[in-house]
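Complex shown without one protein chain; remaining protein chains in place.
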Amino acid sequence: MLKRFLLLRGAEIIVLMALASVPLMVNNTYALGLLTLLAIYGILLIGLDVTVGYLGQVNLAQAAFLGLGAYAAGLSATMLGYGMMASLSISMLVGLVLGGLLAFPALRLDGPQFALATLSFSALSTTVLNEWEGLTSGAQGLSLSRPTWLGLSMDAQGFYWLCLLMLALVWMLMRNLLASQWGRAFEALRDSPIATDAMGVGTYRHKVAGFALGSSLGALAGGLYAFNFQYLQPQSFTYDLMVILLLGVVLGGRKSLWGAFFGACLIVLLPNLLSNKLLFELISAAGLLLAVVSGVRAWKSKSTQHFQILAPIVAMGILVVGGFMVENTENWRKAIFALMLFSVVVGLPDGVMGYIAKLLTRILRVPPADIAAAVSLDTVLPKRESDGQTLLELNDLQRYFGGVKAVDGISLKVRAGQVHGLIGPNGSGKSTAVNVISGLYAPSGGEIRLQGKRLPSGSLLKVARVGVARTFQNLQLFGELSALDNVMVALKGVYRTPLPLLLLGLARAEEQRAQGEALALLELVGLKAQARMAAKDLTYGSQRFLEIARALARKPALLILDEPAAGLAHPDVQVLITLIKTIHERGITIILIEHHMDVVSELCDVVTVLDGGKVIAEGVPDEVKRDAKVIKAYLGVVQDDAPSDAVDRKEAPAC
Amino acid sequence: MNIEIIAQMVVSGALMGLVYALIAYGFQLTYATSKSINFGQGELVMLSAFFSLTLLNIGVPYWLMVPGGLLFGAALGLLVERAGVRLALQQKSEGWILLTIILGLLGFSSAENIWGRDDRPFPTPISSDALHVFGINITPLEISVAIGVFAIMGLVELFKRNTLLGKAFEAVSADRDAAELMGISATRTIMLSYGLSGMVAAMAGILISPITTVGPTMASALILKAFAVAVVAGLDSGFGVVLVGIVLGALESLTSFYIGSGWREAPGLVLLILALAVRPNGVFGKATIRKV
Partner (left out) sequence: MKKTLLATLLLGMFAAPAFAADAIKIAISGPFSGGSAPMGTSMRDGAKLAIAEINAAGGIKVGAKKLKIEVVERDDEGKNERGALVAQELASMDDLSGVIGTVNTGIALSGDKHLQEKGITKIITPAAGSASMTQWANKADKPGVKDLSIFRFAAHDGIQAAMVVEQAIKSKYDKVAILFDSTNYGASGRDDLIDQIKKQGNKIEVVATEKFNIGDKDMTAQLLRAKAGGAQAILIWGIGPELAAVANGLAKNGMKTPMIGGWTLSMSNFIDNAGKNGDGALMPQTFIEEAITPKAKSFIEGYHKTYNVDRIPSPVSAAQGYDAVYIFAAAVKQAQSTDTKKIKDALEDLKDPVKGVIATWHHPFNHWDPANVETHEAFRSGDTVMGMVSDGRVVFANQADRDRLKKNASK
């Protein structure tokens, strides 16, 4: 643990010290200019990484926020006469507000639509900066001089240290934030927005917050940019720059402060790397070597596709050969950048820093972070006394899709402390009913009451917050998060530290407690040993159990299990049955949708059978199985000699 | 203001709008099969235009140059699919956004170095002497753009409806999984869609070049508008792009006339953000239901 801490923090401190001491060692305005820009771009890219890396959205607005921040700071200094810090604060505020405003409509979208919305925003902000001549002097540009800081006038060196200080601060605060529940929530909503809502975390608000945060960092970088160059023109902040920034983040490595820093180094130094032919040839040869070596290793392990191995080699090969053929490499700068990026995106999805970090972890044998010891299950899930009263009540619930009546007037009561089975043939409306209860769909009619109170409708988040947790028939895990983090994201009632303290890294105790609780739940479902594994790397069966552990982290009054046994091997089904019994014993009410009749028979106190969106039978499992209507629904026709256990044998395959 | 001027503005704008629509149509083709679009489509337009210009310069007659240019565009489209899209689609990631941007950058830089950074005229046998129709000036060249846009879109639609390959295309667009179960290769259909999309981009390049000249940056302004048109109309809106393209083009002209020429870009961008906020799937797009 100590070794890890020393290595990680040590690396940060050494690099910071090295950067800070450069002006003391060499007196070179150019080096200073580059390093200043490096610090500024570092902040900018850390901000961009929030959306691109953590939220997983292609954000094309960061250059615009750089520009808006730059103008905000520049105008505050020139027109309002504000000092350094006041101007920079204005920048951040502008970024935060505009980022938030853009996020509201834009973050309802994802994928290409989001990219396009941000692209339009960038173009629009350039237009406004250019046209609002009264304020920004338009295309003529805004000349400004660096304001003082605490009464000190800032020369190039002083300003560099200020930028570096800002970078260090941003680095520290972001490290704390991203290591907290916030960071996990960002990543969770990237992997599954639906599950994030269903786990009570709130996709939308975290997205908006994340985007606004990233934008305000972009704007802060803009403020520094303004005071660095002391001359601004709207055309500096266009699509061209944006592409370079985006690619810098990806090249360096997403979801990593070091990656953002490396990307910034690359962007700033690239023109210099290319103007020196020998250096360029060295770099391209090293790139080819890296592509070949990692390609051969990947080929041996047979884990990657041929394309992923060959494409980077071909791209780097072109770079090396092209380097000899082309006279002026600087003319081909964009193409060179593109080839390097192509290789990295295809061959090293974690970016250069991601790759190096993995390599170093192995070489230096950096131990993984410690996990706090599991607490006792009683602290996480204290036993509830169930009074047998009605917990959940559906009254004439309806949900139509166009003309299809998926749920057509279901009424039922789920009593506290019971395991309530919900069965029916495919298309009978079970899943839709559960999706309406859990808030994924708003009902077309009828009402749902939980403990007598109306359940919020049409909002996964609101339903989750009143104590309903669910699993998903088609798994909705947060694939790139570890098993432990999957559970920690959902954990209820632990995270209370206010944001400012959290940013300062004062949430350790809370984090420890969360780890302990999450680990206890993993232990319950038998995944304690896999706590560090990424959810996507778990076996299918383990993933199903992980979903249950995650739902339990909500400490729910009502737990909805949507076909938990689907696709499970037989021994796992037995484990599942034991697990559900344990959960039941803790006093948690369960709605169980299941096709496996033996599971239903063994676990359920009451079973409701649906067909065609209506309730066709209800009662204890054995009764229901003999019900003629149920048999007809399952087999289509009723034969006189239909065996009483017809339903048992008709074990529909999981869909 | 004079009605003739308004009419002139609308007509000029609408003609540019048709070109936006054609490029947007190229986005639709690939979006239908793969839910992906080529963010470097503008570079395809530009590279195909340069290639066609080279064909003309080495003495290929105009009417032979057109199919040559279209083939080149289709080949580039296939290259983009292979190098930039296929892997990401297999991994179900959005890596294609980045990869197509990167390929676009590569194409841009290559064009700058191969053909030079300067804009060049694109000769055409079609006259650009204005005709006066009801007080509106319009050139045969502009009319040829409109005809060309509808011709290529019509041909692609006919192809989709009347050939076996085309029907496979429609099947994959409607339901990829079901189509695969029926033995239609989704990968090949996606290749086809990228080829077609590249061809449409090349057509846009050939049509617009005589008016706009050919240069590395010729499509950078166009492409943003095409994005706006595609998204406002909806990426699965079919001919909705034509309508939105025309409206946007006309709106731009009128904006620059009445509000100020610097604000020309603004209506498209505002419209895009608004459309996304109100109807994320586009004005003519189909709403999707969240499934779990």
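By written order: A and B. Residues from 1 in each chain.
FYI, a contact is a pair of C-beta atoms (placed from the backbone, for glycine too) under 8 Å apart; a residue touches a chain by one contact, two chains touch by 3 or more.
The model shown is predicted, which means the values in this text are computed figures rather than measured ones.
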Legend entry - Contact with the hidden chain (one of A:Asn28, A:Thr148 or A:Asn474): A:Asn28
Legend entry - Touching residue (missing chain; options A:Pro271, A:Pro382, A:Gly445 or A:Gly458): A:Pro271
Inset, instruction - Specify the residue from the set B:Ala130, B:Leu165 or B:Leu274 that touches the hidden chain. - result: B:Ala130
Legend entry - In chain B, positions touching the absent partner: 1-2, 5, 8-9, 12-13, 16, 112, 117-121, 128-130, 132, 137, 139, 211-213, 215, 217-218, 220-221, 253-254, 256-257, 260-262, 264-265
Inset, instruction - In the full complex, which bits of chain A touch the chain not displayed? Write them out. - result: 11, 14-15, 18, 28-34, 37, 130, 133, 138-141, 143, 229-233, 235-236, 262, 265, 269, 271-273, 275-276, 278-279, 330-331, 333, 356, 360
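Note that only the chains that are shown with their structure count from here on.
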Legend entry - chain A to chain B touching residues, read off their complex: 56, 58, 104-106, 108-109, 111-113, 115-117, 119-121, 123-124, 127, 130-131, 194, 239, 243, 246-247, 250, 305, 307-308, 311, 326, 331-339, 341-342, 345-346, 349, 401, 435, 440, 472-474, 476
Inset, instruction - Report the residues of chain B in contact with chain A in the complex, numbered from low to high. - result: 31, 35-37, 39, 83, 86-87, 90, 94-95, 97-99, 101-103, 105-106, 108-110, 112-113, 220, 224, 227-228, 231, 235, 260, 262-263, 265-266, 268-270, 272-274, 276-277, 280, 289-290, 292
